[in-house]
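The other protein chains are all here in position, but one chain of the complex has been omitted.
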Amino acid sequence: MDWASKNTTTAKVNGFTCKSNVTAEDFFFAGLANPGATNTTAGSIVTGANVEKIPGLNTLGVSLSRIDYAAGGLNPPHTHPRATEIVFVLEGELDVGFVTTANVLISRSIKKGEIFVFPKGLVHFQKNNGKSPAAVISAFNSQLPGTQSIGAALFAATPAVPDDVLTKSFRVGTKEVEKMKSKRFVKD
Amino acid sequence: MDWASKNTTTAKVNGFTCKSNVTAEDFFFAGLANPGATNTTAGSIVTGANVEKIPGLNTLGVSLSRIDYAAGGLNPPHTHPRATEIVFVLEGELDVGFVTTANVLISRSIKKGEIFVFPKGLVHFQKNNGKSPAAVISAFNSQLPGTQSIGAALFAATPAVPDDVLTKSFRVGTKEVEKMKSKRFVKD
Amino acid sequence: MDWASKNTTTAKVNGFTCKSNVTAEDFFFAGLANPGATNTTAGSIVTGANVEKIPGLNTLGVSLSRIDYAAGGLNPPHTHPRATEIVFVLEGELDVGFVTTANVLISRSIKKGEIFVFPKGLVHFQKNNGKSPAAVISAFNSQLPGTQSIGAALFAATPAVPDDVLTKSFRVGTKEVEKMKSKRFVKD
Amino acid sequence: MDWASKNTTTAKVNGFTCKSNVTAEDFFFAGLANPGATNTTAGSIVTGANVEKIPGLNTLGVSLSRIDYAAGGLNPPHTHPRATEIVFVLEGELDVGFVTTANVLISRSIKKGEIFVFPKGLVHFQKNNGKSPAAVISAFNSQLPGTQSIGAALFAATPAVPDDVLTKSFRVGTKEVEKMKSKRFVKD
Amino acid sequence: MDWASKNTTTAKVNGFTCKSNVTAEDFFFAGLANPGATNTTAGSIVTGANVEKIPGLNTLGVSLSRIDYAAGGLNPPHTHPRATEIVFVLEGELDVGFVTTANVLISRSIKKGEIFVFPKGLVHFQKNNGKSPAAVISAFNSQLPGTQSIGAALFAATPAVPDDVLTKSFRVGTKEVEKMKSKRFVKD
Partner (left out) sequence: MDWASKNTTTAKVNGFTCKSNVTAEDFFFAGLANPGATNTTAGSIVTGANVEKIPGLNTLGVSLSRIDYAAGGLNPPHTHPRATEIVFVLEGELDVGFVTTANVLISRSIKKGEIFVFPKGLVHFQKNNGKSPAAVISAFNSQLPGTQSIGAALFAATPAVPDDVLTKSFRVGTKEVEKMKSKRFVKD
């Protein structure tokens, strides 16, 4: 939007307020400065810096995230429904990959200072196979890219995805599916 | 593009030919008239009607597919990286659903003549829990929406997605993952 | 929009509510299941399934319509200002066509299961020259494509399009124009 | 595109050449300086200044036209499939209007220096009811908006739009339709 | 938006009201008919005709401006962050130019009736080196293109751009920068 416009005092654009008296704080965020706590089930944590945190991003079509990984940590296979992602490695080394619509795995090991692209909407992941922590900055061409974690979406949804959908999709029995569901929490 | 333009004889737009002498055949397709063969592993088959089949669709941002389901057939959880989908039931009854980025399953049973929306990029599926075949027409707001089948992308990719990524994502052991992989073919 | 976002409770996006607690009903519509009443002047009826009927379509850029045709029925020449259309024939046979910006008529007969594309913004029509009813499902790459029926827009507008505009456009006399206007109702 | 990019030497973008060594001539056009010949059937003439005339406009999404009107001249009802139009009156006075999708005529008289908007894809017209010539500059938010003249599209297409489509659309007999067709030339 | 939609009564779209009962006045503007007062510091004045003046332009992606120039008047180097511009010369003669991202000046003299393109976001200017006033109509592919005047942005901002940024950017001393700042008013 036009930050100088007189007309935007109380308007909402994209469902977010369009402030008329912006200050530097509306374009600033300090929340990516420190590593997030990686003592999660997967050993990784994503910290977002999008329009929900930075009002000035509204209508501007870009955002960042920071991802921290414990040694052995994984950012499990997921998609971003509304954006392409580029990661820049801040620390450590990661094995990263995405799968094309032809089921070709495009993967590589990337280390500090290197970057890798995950095309819009495709399943991708990053794993820290090193012995020390790792971290990346991710850039997205959306102010709110959204994230869908495959494992959580299929095995920890509320209500649950029907067993017969999962057994047939993953070629396993109901017992295995029930076990996979039982091992998860919605907060993934 | 402007179908009347003199300048487009040999041009390619979006990587597809932009023909200068279009005929009705460039805007027509008969390939969705008959049911596809549903004797697949999943018991469903998708027939596309996109810009690869219909040259006239180039730059026009829309396409269709037909999906046929055997009794008990499943169109397994998948995403379309570049489009929202609406299905219209031609025949039979289906249990359909998608999972939001908050891991909420939005699902419902739909029958002949009813429609359901699968928002852009979100994991969704359709299952024919009836005793007779079912079929739908799907509409997409992309001339080439792309499809990523989750099970195939993760367990049948070439090269393979590493076991440790899958065991950690799905909370199972290497033995189960190897079994899940062994049960798949790349052509899914 | 991000159906998982916490921030969208009361927001309006594109002028439509962006609900925070969506259910399957927001993505479902049954209104295309049965044929519409084709006893209209033109012998055809359009039933829309767009964002005005399906709240969940908001921001998703796609919609459907069902069109029913009596024997001999016509969906008269019209345009969609904001979308390309693809029709899939549910029943019967139709003679369809659109006119390019070079005044070339691209037309064809299409029957059950066949599809045809009407490029964005171009004048097009469908006529049921068969002896039995016909029906199609139309897909649009807009959540609200809009429709402008040429005959109604020019001869049944309120206030009326001036006679001298119409006589000069259609190369007829005022008497004929007045007659053409008198034969129409605004509800076309 | 990036006019400074080294990579664009021979590329075509949107089907138009993307020149690598642009000069001022690629961004300049003198063809709107003088009135066009208004001795046409309708008494008006449109001169385009779009990407077909101005190579530098490629990918930039805007173009102009000049329209000249003899006394009594009409720019007959037409649509632009890909753009909204704003007219600025250079000379004379015009009665202008467009019809909404609800068949409401939005019209007005505008004179030298005044401007009027014709929303994307809607049928609109301009008529010079004055005793002296008139002229406007039109701006479009497309590098190639396209124009579809309703009368020509329906009554002068090649091949011809079937009589039964036109009689039913315009509520007239075959005799009148044949007469209306016979009075037209494709070059409208 | 769809001017016929029933749903848009009180909605705001892009932060601007989306009126449900539009009239011709919502699509009309007379404010460009007369020359603006060119007795400004630069000898030029811009009069906008955008969505802030013309409610009907909302969502339609186009707008106009009129620029008047005294003899010797300059429209100083500026950018439009959200639009490409095309100027049409109404009166007089102008020396116009823009600079590419490769620092190539693309410039030319244009006279009455000629047009010139300023690509999106690039620095451009127009100067009237003639002895009589000049005027242009500018078209933009945005309903609110925004304007950033380089001299004012750098030397008349509030708060002020730090001297050391300006001295280093323009390779001058603090004394010159202070002088350049002192000679400006925020209202430029």
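By written order: A, B, C, D and E. Residues from 1 in each chain.
Definition applied: contacts are C-beta pairs under 8 Å (C-beta built on N, C-alpha and C of every residue); 3 or more make two chains touch, one makes a residue touch a chain.
None of these values were measured; they are calculated from a predicted model.
Shown as candidates are A:V22, A:V46 or A:A160; the residue that touches the absent chain is A:V22. The hidden chain makes contact, of the residues E:A33, E:V46, E:A71 or E:V99, with E:V99.
Not every partner is drawn; the one left out touches chain A at residues 2-4, 22-25, 27-30, 32-34, 49, 54, 56-57, 60-64, 83-86, 88, 90, 97-98, 100-102, 104, 106-108, 110-120, 137, 139-142. Of the residues in chain E, those that touch the hidden partner chain are 42-43, 74, 76-77, 79-82, 95, 97, 99, 101, 103-105, 107, 119-123, 125, 127, 129, 146-162, 164-165, 168-172, 176, 179-180, 183-184, 186, 188.
Criterion: only the chains that are shown with their structure count from here on.
In chain C, the residues that touch at least two other chains are 2, 4, 12, 82, 97, 101, 104, 107, 119-120, 146.
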